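Quick one: structure below, then a few questions.
With one protein chain held back, the other chains of the complex are shown just where they sit.
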Amino acid sequence: MNQLTTTRQAKLKELRSRMSWQDVGPFAAVIALMILGTTINPTFLSAANLTNVFTRSAFTGIIAIGATFIIGTGSIDLSVGSMAAFNSGMMIIFMNYLVKTWGASWAVILAAMGLSMVLGAVGGLINGFVITKGRIESFIVTLGTMGIFRSLVTYLADGGTLSLNLSMRGLYRPVYYGTLWGIPIPLIAFFVVAVAGAVLLYKTRFGRYVLAIGSNYDVAHYSAINVNRIRTLTYILQGICVAIATIIYVPRLGSASSTTGLGWELEAIAAVIIGGTAMKGGSAKIWGTVAGAVIFSIIGNILNLSDAISQYLNGAVQGLIIIGAVLLQRTSKDQ
Amino acid sequence: MNQLTTTRQAKLKELRSRMSWQDVGPFAAVIALMILGTTINPTFLSAANLTNVFTRSAFTGIIAIGATFIIGTGSIDLSVGSMAAFNSGMMIIFMNYLVKTWGASWAVILAAMGLSMVLGAVGGLINGFVITKGRIESFIVTLGTMGIFRSLVTYLADGGTLSLNLSMRGLYRPVYYGTLWGIPIPLIAFFVVAVAGAVLLYKTRFGRYVLAIGSNYDVAHYSAINVNRIRTLTYILQGICVAIATIIYVPRLGSASSTTGLGWELEAIAAVIIGGTAMKGGSAKIWGTVAGAVIFSIIGNILNLSDAISQYLNGAVQGLIIIGAVLLQRTSKDQ
Amino acid sequence: AQDKVVIGVSIPAATHGWTGGINYWARVTQERLKNTYPNLEIILVTAGSAAEQANTLEDLYAIHNIDALVILPFESDPLTDPVEMLKMQGVFITVVDRGLTKEGIADIYVAGDNHAMGRVSGEYMVEALGGKGDIVVLRGIPTVIDNYRFDSFMEVIEGTEINVLDWQYANWNRDDGFQVMQDFLARFPKIDAVWAQDDDVALGVIEAVKQAGREDELFIVGGAGMKEMIKRVMDGDRLIPVDVLYPPAMIATGMEVTALRFVSNASVLGEYILDATLVTPENAHLYYFPDSPF
Partner (left out) sequence: MTELALQTKKICKSYGTVPVLFDVDFDLRKGEIHALIGENGAGKSTLVKILAGYHQQTSGQLLRKGQPVTYQSIGAAEADGIVMIHQEFNLANDLTVEENIFLGKEVLKGRLLDKAAMRERSADILQKLGTKINPRTRVKDLSVSDKQMVEIAKALAFNSEVLIMDEPTAVLTSGEVEVLFRIIRGLRDHGVSIVYISHKLDEIKEIADRVTVLRDGYWIATENVSDVSEDDMARLMVGRELSALFPPKDGPPKARAPVLEVRNVSCPKYVSGASFTLHEGEVLGFAGLIGAGRTELMECVVGLRRRTAGSVVYRGKPLSARSYAETIQNNIVYLSEDRKGKGLFTSMRLAPNVTILSLKDHLTKLGLLDSKREDATLDQTIEEFEVRAPSSRALLSQLSGGNQQKIALGKMMQVEPDIVILDEPTRGIDVGTKQQVYYFVRQLVEQGKSCILISSELGEIIGLSDRVIVMRSGVIMGELTGDDINEEEIMLYATGLKGGVVDEPAYHN
């Protein structure tokens, strides 16, 4: 056979077979929504608005990157929103405490960031441990911890709001509102987390084991994969993603309360699934998840940019667009 | 072999093998919680309190019976709480309208009940149709319809509350507060639905097919099961269960608003899973679900038994008890 | 224990700032009353929804056998029947903030006036803008209370030249307030004022306005009396010139008068209407409680 000419053809073909509609679909949906947004209100395309939209997607987006791994193994984590609230609360308390002795300095912020990472990792570890050692459905365990984390933050805030010390707030603010090379920092963080997630998922053993477990638990077990360890690690990873999201979130409003992060879990899971990851596990698409998070953010924005329909129906429009976005991907794939 | 003596032994053995801890576990958890409740406050065991607790479990319980079928096929339905709100709203509007011409009569109530059933079935049909024909994850579709139904009720109520005509309320009241042979009517309805569910699941072809689909989609397809039809039917069934729950709910508070039924979906799913049904499908336990719903109701009651711990921590206690109840089942099974 | 009087207090769970305040004041008052009147027992329960609150009422009666109930209803209408059930059992009823939809159930009614809150906000808005300008409105969650406030507000500004560019629900939530305001700012080049109705939402709005650098263009009217906001008013913040009081401490009023009914001969039956006071830099110090979480 003619090796040389076929190699190039094969490569092209391989590329095409790798890039299926399922991969492109979510991005097509993003573009379709952007066109819709522009049609409804040309302001949509303004730099300021687009920056807002993308920046907002960072929280759920970063959390959803972690959720991609969890769902890749065929599990679920409902506790992320509450965990974010709890982490925020702890960071604020910690900073307010440190600032008294250390003064308002970056050291305080760095220490709080460290705390957040530790808390996230430990929270994830607890979830993972109870799920794997107790052999309980992840749905139940994380429903439980969801309640626990939310209660704890309510308790810490005495039912009210935990507010960051004003002097700290000024110092910390740029982490959300600042830019680097003209790009908002949350967006950079989102991108970095996504790249790290993609490397982890597609380029490391860990990622491969995640998908193997999601595809077939027994096969993974028989392939000498330490299933419990990998599953626990996905929860720790999820916890760390929550911690990163929290670190960016706190400087935004400088406060935490019992409503912080409410509903983020559903948004994150929806972003993952809109992105093309299957709920039953075995496949996972990091960039799809990124698109999914952006889709969510755009939908919210579009609803605020138009007053054509009754605000009472916002939820309905949102629901329809979500279903439509997914439907769009599915049918175009078939053709 | 000695046929006669072995038969009895075999029967006993079979019975024992059929009754696994997994079946008994949820009931053990119910009893454990009842003991806990009595320890905290002996009044727990009073007839009045127990009646309250069991009666309350009827709403989520009836919905959870439907969810048992959905989860049995390996799917999910997040829209049940909103659907209940929407159904309640429609029933109230309908009754308020009819009462003007028909006067306050049982005919009005019966007509509204009929409407609820139709709406439930149609709502379920829509869910099932979009999921099966659009080949979209049930999570996404029902997340979408969850938003849609909730928006619709908000719209119908103009952002406020829909209230049942006062004269109708008096007439309808006994459906929640009344008793038959000394047993509260909601409890009777719960029991009837559970029995019907058990018959449907364990004694009909439909039930068998539900479990077959959850067990292995491809094998079900290759066994000439019309997978789409059965899945759609489970959603219709779920809709009807929601309708029944609604019929009992409306006379309780006589009103519907955008917050009606909030969170029922998570409660129903949790009841199903606490009851021993696996999230991935293929097995389903109706009586386990009944126990699961009761467990939920008892937990809520226990939180009101004393105010020794901060109200802020209610969610944490609830979370711990849920995890504990499931953990209890799992470990006792192992012994 | 025979002569011990049991008072049940049922309030919404602390799911946002204002209800958090309610919880705080309820707990503080519970402590105080318990310590002051040894023969009073006070059971405090919270609920996350109207249906759950109906459950807590059943539990208060069946388990704790209460003599009196102090309730801040989640929503008026759905709780009317369940409260009436207790009334028929002979329980003394105190309703706080949201009135029941049936006459004659409440023995004591401590009314927070949601209509007034909208009206006072609207009146200030008209005055401050000189009856002319473009504003945006961020509402709470779709409920009757929210409707009262919004409708009264709109009634006041009707006929003036104040133009509501758009309104959206912000769910009494800071993050939603922030996002909705971001989008309003992107959409409308000129906004003269914001009615945020709630201090939580107002805090989100402030951050969005700051981010857009449009602090000098507009002012914000919140509501409820959160300590941070009162502080800003006190300090003469240009962005937050006033706040409209809707004090969560009203639950304390309800509990105190109910307790009085059992420990003294004072006549307490009737209605107590709490004003929706306009907090201005002049009177702000009267409403500033730095120890409250709210």
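Order as written gives the chain letters A, B and C; numbering starts at 1 within each chain.
Operating definition for what follows: a contact is a pair of C-beta atoms (placed from the backbone, for glycine too) under 8 Å apart; a residue touches a chain by one contact, two chains touch by 3 or more.
Predicted model, so just to flag it, every value in this text is computed and none were measured.
Taking the full assembly into account, the omitted chain touches A, B. Within the set B:157, B:211, B:256 or B:313, the residue that contacts the chain not displayed is B:211.
If you put the missing chain back, the residues of chain B touching it would be 14, 17-18, 199, 202-205, 207-208, 211-212, 215-216, 218-219, 221-226, 282-283.
Counting over the whole complex, chain A has residues 13-14, 17-18, 199, 203-205, 208, 211-212, 214-216, 218-225, 282-283 touching the chain that is not drawn.
Here is the rule we use: only the chains that are shown with their structure count from here on.
Separation between the centroids of chain A and chain C, computed from CA atoms only, is 34 Å. With centres defined as mean CA coordinates, chain C is found 34 Å away from chain B. Annotation for chain C: residues touching 2 or more other chains are 14, 23, 142.
Contact of a single residue of chain B with at least two other chains is seen at positions 154, 158-159, 310, 312, 314.
Across the complex, chain C is touched by residues 41, 43-44, 46, 48-49, 52, 56, 59, 154, 157-161, 163, 166, 169, 173, 249, 252-255, 257-263, 300-301, 303-305, 307, 310-312, 314 of chain B.
Interface of chain C with chain A (complex): residues 14-17, 19-24, 142, 166-169, 172-175, 178-180, 182-184, 186-187, 200, 203-204, 207, 211-212, 226, 228, 292-294.
Contacts from chain B toward chain A in the complex involve residues 74, 76, 78, 130, 134-141, 143-148, 150-152, 154-155, 158-159, 266, 269-270, 273-274, 278-280, 310, 312-320, 322-323, 326-327, 330-331.
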